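What you see is the complex with one protein chain gone and the rest in place.
Chain nomenclature is as follows: A, B and C, assigned in order of appearance, with residue numbering initiated at 1 for each chain independently.
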Amino acid sequence: MVEQLQYTSDEMMSIAAARQLKDGQVCFIGIGLPSKAANLARRLHAPNLTMIYESGTLGAKPTVLPLSIGDGELAETADAVVSVPEIFNYLLQPGRIDVGFLGAAQIDKFANLNSTVIGDYKTPKVRLPGAGGAPEIAGACKDVIIMLRQSTKSFVDQIPFITSVGYGSGAQDRAKLGLRGGGPSIVITDLGILEPDPFTKELVLTQVHPNVEIATVVKNKTGWDLRVAEEIKVTEPPSKEELEAIRSLKSAGK
Amino acid sequence: MVEQLQYTSDEMMSIAAARQLKDGQVCFIGIGLPSKAANLARRLHAPNLTMIYESGTLGAKPTVLPLSIGDGELAETADAVVSVPEIFNYLLQPGRIDVGFLGAAQIDKFANLNSTVIGDYKTPKVRLPGAGGAPEIAGACKDVIIMLRQSTKSFVDQIPFITSVGYGSGAQDRAKLGLRGGGPSIVITDLGILEPDPFTKELVLTQVHPNVEIATVVKNKTGWDLRVAEEIKVTEPPSKEELEAIRSLKSAGK
Amino acid sequence: MAEIVSLQEGIRTLLNNGDTVALEGFTHLIPMAAGHEIIRQGFKNLTVVRLTPDLICDQLIGMGCVSKLVFSWGGNPGVGSLHRFRDAIENGWPSKLEIDEHSHAGLTNRFVAGASGLPFAVMRGYKGTGLEKYSPTVAPITCPFTGEELVAVAAVNPDLSVIHAQRADRKGNVQLWGITGIQKEAVLSGKKSLVTVEEIVDELKPHPGDVVLPSWLVTAVAEVPGGSKPSYAAGYYQRDNDFYIAWDEISRDKDRFLAWIEQNVLKGDG
Partner (left out) sequence: MAEIVSLQEGIRTLLNNGDTVALEGFTHLIPMAAGHEIIRQGFKNLTVVRLTPDLICDQLIGMGCVSKLVFSWGGNPGVGSLHRFRDAIENGWPSKLEIDEHSHAGLTNRFVAGASGLPFAVMRGYKGTGLEKYSPTVAPITCPFTGEELVAVAAVNPDLSVIHAQRADRKGNVQLWGITGIQKEAVLSGKKSLVTVEEIVDELKPHPGDVVLPSWLVTAVAEVPGGSKPSYAAGYYQRDNDFYIAWDEISRDKDRFLAWIEQNVLKGDG
């Protein structure tokens, strides 16, 4: 009998995201889930992953998960540290980055992201931190991976503010807007994986994590009428190696 | 009886230029006469002169006159070395430089300079090196000092190509062209000094070096009908200290 | 040439009520002590420009010094919200806060334009986002060669730019290294600049990755050891990540915030 490993849905989410990264890729990552996933991948199957933090650290190799995108260890372990103008103008904008990792407060069915406000922009119910590097990461990276815990509050039919463009209102919008990166290829949640329909670019549930009911995701966890792929896969559960690696990741300041 | 010191007209020219520089100024200088004059000033009355070469060396303190604007000693003795984009975009363009030093092959009566071609642009008689940093030095520095040996070939009525703008066709042109620097305040030659008329900006002979005849400058050494100031001064001859300093300046590669 | 001043003197002589002031330092070398001095001297109606408002702006906003914030990411890095920033925007406490909001790339290019003596910079960005709609400092621009439409962002030229650096020499030449962020552009875009440093030394020894700002590009330098705590200064002290986490609790409640400022800023000199 196979040993039943215990794990949390956040661990599953991070491991699923780490698996998306290929060795040798150059990734632009923010703090939190993306940083955890990328650092995990680097310890597993992608030792030559180049991690870029928007503070200007290229090829950082932190031993603990940084609390901020500018923790000292990122600079100390980097192949190079460049200025913030260089990061955005010379490296991100021209489309040199393979994978951009984004989180957000909210997402819509075309993978547009809101990290600016809940409610009206001028009189917000909740004022969120705002854009940071996200709009240009979403615009310029060859591929974008989105990580977001799934609920009807975060997966909504209409976001009040588009901070970062996924596919706008459909398949033609990125070209119309002059966005040269490929756009989001995948949305990884604590429940499963969504991918844009190749033609319409509407997000489709293509995978659920083990023990997650498709009906629950569709009915109770998504704020729009979520399409489900004809052949839906179940995520491979975390391996012992993956769980050991994720649990050995220590966080700065915690 | 005062000792009669011997000196060349080039020495007089360099010394006259050096005297124009004030201690503490920030100068943008090219190779040749400007570099010699600035290095001389730094050894005489302006020890805190900041010399900037367009190679990116800020505050260079060379012990020998460099052959090129990028000689190794300029970088080794600089306060900071910056990239070429920084030199032009961050330091020159915003008007941070007190004095720009320019030479050229030809000058006209409004202190416009030609260092591009003799003859027609498309089929030149003599192809000169071209603009380098000169157009933006002429445009942006608070003050511009021009150094040029005087003859009817170099001081001409009509230059075939405007490489760097002095005063265009007269007093209003710099403002019309959006040039924010002050424009040339002085032209130092091997024969004397010319300054723009405060109202018309036409160059006026205001000073001759010792033993130079005004009539010679006007009739034999200038290609236009040169105006002469009502009260013309005679340049103070080089002092012993000045001559010792200029003769102690060694040149790289010579 | 930069003048060597005390922090108190530098802020008093270089800043005015109603000024636009940039306080830069991207996670690293944040000029916290200068922010505290601004609070102590009671400045009002400031427009503060800063990519990542961070704790320094949370404190300035909570103390009513700021009428407008120009920014691109207003959170407590890795922790969550800036509660004073939120309270000002959501509830107008202690006063209404006007904002001009950008992406990092956009505000970065506004500094670059300012440092370059240009009225604007060109970039790819903003298209399709709400930012384009709300910011008056973003506009479309067409390439005269290709006809492609891009985005222009207006230059920012603060009345005063403040940064923190590791070292200066006695002539006022400034040296910083590690993550150097947007600090050079902040100083160069400012009409005046104040640099607080960990120490003033006789001679600046070259350091890998260093940025040197010659004295003639800086208005004033003040020696303020520990001047970026709880941020950090590479080579001097580490980031106090625990305090960033603790700030979440301190700042969540108005009274606790005010008490903390009273105890740690107004009574002290730090």
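Methods note: a residue touches a chain if its C-beta (ideal position, glycine included) is under 8 Å from a C-beta of that chain, and two chains touch if they have at least 3 such contacts.
Computed from a predicted model, the values in this text were never measured in an experiment.
Residue in contact with the omitted chain (choice from B:A140, B:L191, B:V208 or B:L226): B:A140.
Although one chain is hidden here, its contacts on chain C can still be listed: residues 117-124, 137, 139-141, 143-146, 148, 150, 152, 154, 206-210.
Interface with the hidden chain, as seen from chain B, comprises residues 31-32, 54-57, 66-72, 74-76, 81, 83-85, 88-89, 92-93, 116, 121, 124-136, 139-140, 161-165, 168, 173, 177-180, 252-254.
The chain not shown here touches chain A at positions 24, 26, 50, 58-59, 79-80, 89-90, 93-96, 140, 180.
Quick note on the criterion: only the chains that are shown with their structure count from here on.
Any chain bridging chain A and chain C, meaning touching each of them, is missing here; the list is empty. Distance from the chain A centre to the chain B centre is 58 Å, each centre being the mean of its Cα atoms.
Centre-to-centre spacing of chain B and chain C amounts to 40 Å, using the average Cα coordinate of each chain. Not a single residue in chain A touches at least two other chains. Residue positions of chain C with contacts to 2 or more other chains are 184-185.
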